[in-house]
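Only one protein chain is missing from this complex, and each of the others stays in its spot.
The block that comes next holds chain A.
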């Protein structure tokens, strides 16, 4: 079977299911008696097993199957949930994740899992797991009729459609022996079927039918509102069909186990119910689509119709849209010149529509931070076991949305920071009790929007940062001098731990801290256009706060002019703009400075930095200054004039021009010309 086209879908969906497994397992750990959670896990595992077997990943299917057996036993109260059992199940999920990752990276998903499998087996047999139960789990396909077998999902569809007033039929179609175009006839039959209902299953599979890999007869399981006779007549209309037998499928024949799944399915989602009536109104689609559509439906969340789109396509869409924006700019200026009433009206209308379009395209690229956060509960669980600490992780604001590109980058820095909080922040239980704190430490992971930024905070109620220890270390490592240390604020001292070559843990553990972690975190966050700050009180706890731009592709800038060149300064760095007289400029250590609201601010003449060619020197008495900041430090960028504020699309300079001093990128202006974006961080030392 040609499976490559479904591989991507399979990988994505497997990840979703494994994520769901992990989440529910964590929940189960808290409420070991809640069997409804086990049902959820079982369902995910079961679907995963089916999918991986279809895709030919036997190891994956096999391990899932073993895990499923244990879950089944738990569900049927043959085994009682214990931390030891959960450990093994967690381990299995880890293995499964590795396998899926391997497949995603082009591997074959093979992995030595014999020890885990053995453990699963032991658990399964250790208690009085009744072989029959296991038996049904091993072959989840139960013969309902003599010819077709249905798995859990298909059973559910059948029984639910019965509840909905649909009839489930098993249709046997025999083609004439002299039929020449068997695939075409099959297609015609499927077309008729899909007009009136939903094909659940076919034997042989749709792919085989298309390749004419069958003799004369094939079977189809089908749900519809039509009667058996009508269906039979309709199919008989297809030429070269010799015989059609329509038999009803009795949903009652399901085993208890399948019914249990049904119940869960009924309470959890209503996808199937939604899907069937929809299919009736939808245009008939070719039979080829039947197989993928089937897998799709089983995972679609309730009332939220989504499709997966390759991020590259979104990028292309964005690029095309950007071109449109540039053309709009031209059109606008032409319209102003021509001054034609109707033209102006049309251009204005187009601009409005494009404004809406831009909002939609940008929001399409937004992903909730949940996709990053959801891996942390498991990580914390593992860490707390490894370190013998008791830790409770609270996640707040997981629904906060961020641009996809930021999401992709932010995962690793967050892992570092959380590991850091758990390892260095939270004390061990005895130390905590001695300090009069609750035995269990708390780590809060919080995300929220504020203005054009998203903030992510990692807060712990641990030991906090030891000022003296940090300072002594920084001095011994030569990061700061003794003299400098006297004038440093608490905040500055805290931020020393982000400097490269810094590690305060007395014992280097493999959890965190070789001093390589936190400075990488800082660099990554700054490269994303964000920044990180630390608040800490000794023995009370620390808060690591990350500020990130909402999106990387569109930013607000202030356009400034130097001679005839236009530069863009990100609004996020600008504090304010001001006009100063030449007489206000003072000199300090060969550096021109101004007094700005009581602070001495050094001036940076962009004209000099960017070596702007100027025909005659500017003899102006007034200077336009943009005050920018980097952290606590300020600088005044001297330019010729301000043009104004604008939303711009960030573009890279490509792979040929890299590491250009004080330029972070480029953008295309309304007139089609390129303007460079000033990197204020590089200008402030």
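Please note the rule applied: a contact is a pair of C-beta atoms (placed from the backbone, for glycine too) under 8 Å apart; a residue touches a chain by one contact, two chains touch by 3 or more; residues count from 1.
The definition used in the following text is that contacts and distances are computed from a predicted model.
Asks: Absent chain per UniProt: "Dimethylsulfoxide reductase subunit B", "Glycosyl hydrolase, family 57", "K+/H+ antiporter subunit F" or "Chemotaxis protein CheW"?
Replies: "Chemotaxis protein CheW"
Asks: Since one chain isn't shown, list which residues of chain A touch it in the complete complex.
Replies: Listed in rising order, the touching residues are 319-320, 322-323, 326, 565, 609-612, 651-657, 660-663, 666, 668, 672-676.
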